[in-house]
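Reviewing the structure listed below.
One chain of protein is taken out of this complex; the other chains stay put.
The letters A and B name the chains in turn, as written, and every chain counts its residues from 1.
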Amino acid sequence: MTTQLASGAPGSPGLANPAEHGGGPGTGSRTTRALGVAALLGVAVFVPLGLVLSPEDVMQNDLVRMFYIHVPVAILAFVSCLVTGAGSFMYLWRRQLWWDTAACSAAQLGAVYTALTLVTGSLWGRPAWGTYWDWDARLTSTAMLMLLLLGYLALRKAPGTADSQAKRSAIVGLLLVPNVMIVRQSVDWWRSLHQPATINLLGNTRIGGTMLFCFVVGLAVMSLIWLWLLIHRFRVSWLEHQIDRLDLAGALLARRAEGQP
Amino acid sequence: MDDTSLFDGESTPDAGELPAMTDELDLTPRTTPAGGEGSGAARPSTVREAKGPRKGRGYVAAVVLVVLVAAGILAVKALGNATLYFYQADEAVAQKEELSTKRFRMLGFVDGAPVQRSSDGVLFSVSYGGTTVPVRHVGDPPQLFKAGVPVVLEGHWSADRSTFESDRILVKHTEDYVEKNPDRKTAADSAP
Partner (left out) sequence: MNTPYILASWSIVFGVLALYGLATVLRGRQLARRVPASERRWVDSQDVGGGGDG
């Protein structure tokens, strides 16, 4: 993901547009439209597949259907936090606000997805474990992650110049990375109520074939949605920066006029 | 093709030439050649001036690194201490005397023996590591409760330490998912 974000940036042609104020389509572009259509088609496949067509589990019966939504959402929450961490690191290193904007956008998604992880997990826990919530290692560390994300977003509202704000945020943003590692490893490091990972890229994956297929479809579709949201959110932040930092209507037009021969 | 860059904030034409300066927010109109500095007009105060000293950045990076490591260690310690989440059944038996009638959580697999209903709950036993513990549970067990399932019980040893008296059962289901055999599924569905 990060490499894609990064490599998308340099050397873009898109300067050809001479219009001053395109009434314009907001934050959409051909890419997001294609992504959006793909995501909607994906949802149309994923929902019936996950909710109706997929087989029941020997132990959990129909509760296995929680797996297809909860796990992709949780994975994308982790990915969002890692993108924020990477963006923060790159900002501290290169001092380009582009990275700060990427980090901030991903953190917002991270907060949304972490909250959804907690909610879907809760709704799974009640019928499966017999409780909505318990302070085991996985749940506690996820709650810590949620708090850190909220702290990060609150910090972004604090006053300051764009650069001081970006620097502060980047330092907190870096903290997300170890926190995500802890959440990820909590079920292996400590005794917890939450079960260990089912999907292991390196080890064996402990789920039946049709279920695995269903999960992969779900992960793909949810990733498309995530990417669509991230791009739009990034562009909104980018517009906010533009408006904050430039007195656009005045300064830019005035200077453009000045610059004309 | 105009669209190849998803997030192309950085791609002002001069991005390559002035790495320190050209944040994407360069005010200069594109019609003028590179570089926003120099031209005196309304340059917002928030536009970052080029940072000369590299020393400052190294310092910040070092501080960040130290804070990160410290936070990581603290978090691991704190969570680790708070996370003797349960005793396994064999440990609970071995530490009977220290545990006394104190309240704690215990993990075990529900034994295959039929679960008896008592007037106010269920009687069954759980095993872990070759040790079996009889359990008297008050209340209804959760729906996934059945023989062979790992459960976390909350409760305490009875006064004579013979039985675990539990009032809360959490089913700790495993990470394995196995499809129900379609034949068995239809059989189960038709059953009452």
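List of remarks:
Note that a residue touches a chain if its C-beta (ideal position, glycine included) is under 8 Å from a C-beta of that chain, and two chains touch if they have at least 3 such contacts.
Remember, it's a predicted structure, so these values are computed and weren't measured experimentally.
In the complete complex, the residue from A:L92, A:L139 or A:L229 that touches the missing chain is A:L229. Considering the whole complex, the residue from A:V45, A:L63, A:M181 or A:I199 that touches the absent chain is A:L63. Mapped onto chain A, the footprint of the missing chain covers residues 12, 14-37, 43, 47, 50-51, 61-63, 65-66, 69-70, 73, 112, 115-116, 119-120, 123-124, 126-127, 225, 228-229, 232-233, 235-236, 239-240, 242-243, 248-249, 252.
The working rule: only the chains that are shown with their structure count from here on.
Chain centres here are Cα averages; for chain A and chain B they lie 17 Å apart. Listed in rising order, the residues of chain B touching chain A in the complex are 1-11, 13, 15-16, 20, 23-25, 27-32, 39, 41-42, 44-48, 51, 57, 60-61, 64, 67-68, 71-72, 75-76, 79-80, 82-86, 107, 142-144, 149, 152, 168-180, 182, 185.
Residues of chain A that touch chain B in their complex: 4-5, 8-16, 29-31, 55-61, 63-64, 67, 92-93, 95-98, 101-102, 127-131, 134-137, 140-141, 144, 161-163, 167, 171, 174-175, 177-179, 182, 186, 189-193, 195-198, 206-211, 231, 234-235, 238, 241-242, 244-247, 250-252, 254-256, 258-260.
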